[in-house]
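A single protein chain has been removed from this complex, and every other one stays in its place.
Going in written order, the chains are labelled A and B, and every chain counts its residues from 1.
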Amino acid sequence: MPNNVIDQSKDITILEVLDRVLNKGVILTGDIVISVADIDLVYLGVKLMLSSVETMEKLKSGQSLTENYPNN
Amino acid sequence: MNDNKLLFNNAALEELSLNIGKLLNDDGSKLKLTPENADSGLAKLVLTLVELIRKLVEKQAMRRVDGGSLSDDEIERLGETLMKLEMKMEELKKYFNLTDRDLNINLGPLGNLM
Partner (left out) sequence: MEKMIYATLSSNKNIDEINGLLSSIKGISGADLYSVKLDEISAVVCDINKIEVVADKENAIEYAEVIENIWNQFTLIPMRFGSILDSKDAISNMLSKNYSEFKDNLLKVENKCEFGLKVFCDSEKIIAELKENSNNEIGLTPSIENENTNSVFRNYIDKKLKEHRFEEFLLSLVDTVINEITKQLENLNAINKFKKMSSATNIVDAYILIEKENKNELLKMVKHFQNQYPSLNFILTGPWPPYNFVEINIK
């Protein structure tokens, strides 16, 4: 296989991994209060500690996982 | 990842990883309303709903045309109306600086509205 094909198939693997680990799997709600000003309206009904959208945003900016939860 | 989990694939990978990338990163479509963007946020919300209804109307119209129950004259008028609706929509999108991609709402676990 040429190198770029290997790279691209690796890309697909990584994208599939991220899709699973960020969007699937058991969600813990815990006792965490999510700051309201920052949250998507659409997600209000879902008790998520980290919604995939939030996680994605943090992935881009490299924030700490928990800095939106100041009560801990 | 040391493991390559791609077991089978027959296609141009470049195009596909692009597609998968889009699927995973499709967060330009979230509806965010904040005090700063209330205007454009509201426009986005309203236009999304208008576009949804326009598409439903168009779909229903095409079913009728396809069914063959409409006269030539009716088809002609339908064409004019639908075309004008689409043009008007384009104008509005331009005015509010919105793209087709913006006119969708990410419903989170429920997927996209359109």
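Basically, a contact is a pair of C-beta atoms (placed from the backbone, for glycine too) under 8 Å apart; a residue touches a chain by one contact, two chains touch by 3 or more.
Given the structure is predicted, the values throughout are model-derived calculations rather than measurements.
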item: Left-out chain, listing which of the shown chains it touches; value: A, B
item: Where the missing chain touches chain A, by residue; value: 12-14, 16-18, 20-30, 49-50, 55, 58-59, 62-67, 72
item: Residues belonging to chain B that touch the chain removed from view; value: 1, 3, 5-11, 16, 19-20, 22-23, 58-59, 61-63, 65-66, 68, 72, 75-80, 82-83, 111
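Operating definition for what follows: only the chains that are shown with their structure count from here on.
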item: Chain B to chain A touching residues, read off their complex; value: 1, 3-6, 9, 13-14, 16-17, 20-21, 23-25, 27, 30-33, 105-109
item: List of chain A residues in touch with chain B within their complex; value: 5-6, 8-19, 40-43, 46, 51-53, 56-57
